[in-house]
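The excerpt is restricted to a subset of chains, each kept in its original location.
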């Protein structure tokens, strides 16, 4: 099942930079690990913002919640989830 | 170059239904024709709304404007374009 997820990251001024840097590395590791199993199908940056847009393909909403809340930077993210469904005009197989 | 495009369709009450139906068929034909050349990479419906989210891969902003304004239902659409760029954590080739 497909979900559109926008994540905006806001690191508060004064946050310990070593701690944040570590979280970013963890985040990157986790993001690169998830797409391998086809769950995190797409991931793009929004130009000029510390934000991204993703398409997730998960078996359930519970699974998506588990993935998102386990992201290392989750405490600094504002997340907006929008459920999607197939469009009859789409023919590219990766949009299934 | 990648752009995220959200289109919301608002058909005014009282619009000639035959005319609108024809526009919808034209729209569908055009949407199915464009993805063939890789321009309209993804197309999803937003659940419960007469709206969709697309990812376009075009050579220039001018080209995207030309495509969007030539859609048969364009006069009834509210469109929001967000430029995207590659995310270093994305590995799926279809997100290039």
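Note that the chains take the letters A and B in the order they are written out, and that residue 1 is the start of every chain.
Here is the rule we go by: contacts are C-beta pairs under 8 Å (C-beta built on N, C-alpha and C of every residue); 3 or more make two chains touch, one makes a residue touch a chain.
Bear in mind the structure is a predicted one, so any value in this text is a computation, not a measurement.
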| item | value |
| --- | --- |
| Full count of same-sequence chains in the assembly - 2 placed in this view | 10 |
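Here is the rule we go by: only the chains that are shown with their structure count from here on.
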| item | value |
| --- | --- |
| Between chain B and chain A, distance of the C-alpha-averaged centres to the nearest whole Å | 22 |
| Complex contacts: residues of chain A adjacent to chain B | 2, 4, 27-28, 31-32, 35-36, 41-47, 52-53, 55, 82-92, 94-95 |
